[in-house]
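One structure, as structure tokens, below. Some questions next.
Only one protein chain is missing; all other protein chains are in place.
Chain lettering (A, B and C) follows the sequence in which the chains are written, and residue indices restart at 1 in each chain.
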Amino acid sequence: MAVRLQREPFDLGAEVARLTEGRSDTGAVVTFSGLCRDRADSGARLVSLTLEHYPGMAEEELSRIEAEARSRWPIVDALVLHRYGRILPGEPIVLVVTLSPHRAAAFEAAQFLMDYLKTSAPFWKSEETDEGEAWVASKSTDDAAADRWRS
Amino acid sequence: MAVRLQREPFDLGAEVARLTEGRSDTGAVVTFSGLCRDRADSGARLVSLTLEHYPGMAEEELSRIEAEARSRWPIVDALVLHRYGRILPGEPIVLVVTLSPHRAAAFEAAQFLMDYLKTSAPFWKSEETDEGEAWVASKSTDDAAADRWRS
Amino acid sequence: MKLVYFAWVRERIGRAEEETEAPDDVATVGDLVGWLRKRGPEYESAFATGAVVRAAIDRRHVKPDAAIAGAREIAFFPPMTGG
Partner (left out) sequence: MKLVYFAWVRERIGRAEEETEAPDDVATVGDLVGWLRKRGPEYESAFATGAVVRAAIDRRHVKPDAAIAGAREIAFFPPMTGG
């Protein structure tokens, strides 16, 4: 189980290879990659995203979310990787990987990690477009997605 | 959109890179990799899996499943890749990749593709263990997983 | 009409495919299974009561009540276990 923050882009294949190497008890690997799109929320062409985070709390909060996922599903390993700093269109922003003997658990745990990360991990996006810079507004659909795991 | 059958192992990173390269309209990429586990359903240590398929129908059925996913979710691209022949523990068997502007659609479409593939794509697994060879029995949980998409 | 068999259905029947002409009163996939079972113990074993065998006509899944008129290729196989 690991949580990682980094400025640099990551390599999906290398991350998954590192998690699966040498183990054959895992039937299912689910990955989610969040990529930087070329359009801002306003519809304007995006020049770049800048991700601000709360150092210290970001790692701790991601670890808490991961521990929660582990307590709910039979996960044999997982990775949550989040970038910060300047990100260009097409580049990856976030990666979640879950390994489980069963595919339903791997899928659900990955969705849970993303839903919770979106609403509780202390990161904030600022969009740079031709029209200037603006903070991204939070989405009510993200709150709803996180809420469905509360029972 | 693509469906592929092959005998050789595949490379997750390379497949995803090929799908995402040069495009920045995709916010979400979900992958599912099914790996060969080191235990047979009986609990015996697995030596190898052999996957038999129905040439022609396998490709057609996977294409039908993919078209159905595309009609249900806003998928900008997808890949369904299935191996056949002899497969060793730890090796990948199947790969599903979905690209969408939205993460919920990417997750749901990938789950749908796997659930339908499991119950309707004409592939059959035979397990070789220390105790001999045996055909894998189909799982009622797989039927239930596919059934939940019928409404 | 070509019949093709897969996995343990193929193993029990002892061949992967064969050409056959069924009598006129064999109208559905279910009728065809009933007719095949009378052709010998290998078919009887493959299609024994309780054995779950699925069918496809011209590479599409069908139910036992599907009509076989005009079919070029009929496949019989166990429930799928890929993925």
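Worth pointing out:
The criterion applied here is as follows: a residue touches a chain if its C-beta (ideal position, glycine included) is under 8 Å from a C-beta of that chain, and two chains touch if they have at least 3 such contacts.
Values in this document were obtained by computation on a predicted structure and should not be read as measured data.
Although it is not drawn here, the omitted chain touches the following shown chains in the complete assembly: A. Contacts to the hidden chain, counted on chain A, fall at residues 34, 51-54, 56-57, 60-61, 82, 93-94, 114, 117-126, 135-139, 142.
Everything that follows uses one rule, which is that only the chains that are shown with their structure count from here on.
Farthest from chain C in terms of Cα centroid separation is A. Distance between chain A and chain C, defined via averaged C-alpha coordinates, is recorded as 48 Å. Distance from the chain A centre to the chain B centre is 23 Å, each centre being the mean of its Cα atoms. In chain A, no residue reaches two or more other chains under the touch definition.
Of all residues in chain C, none touches two or more other chains.
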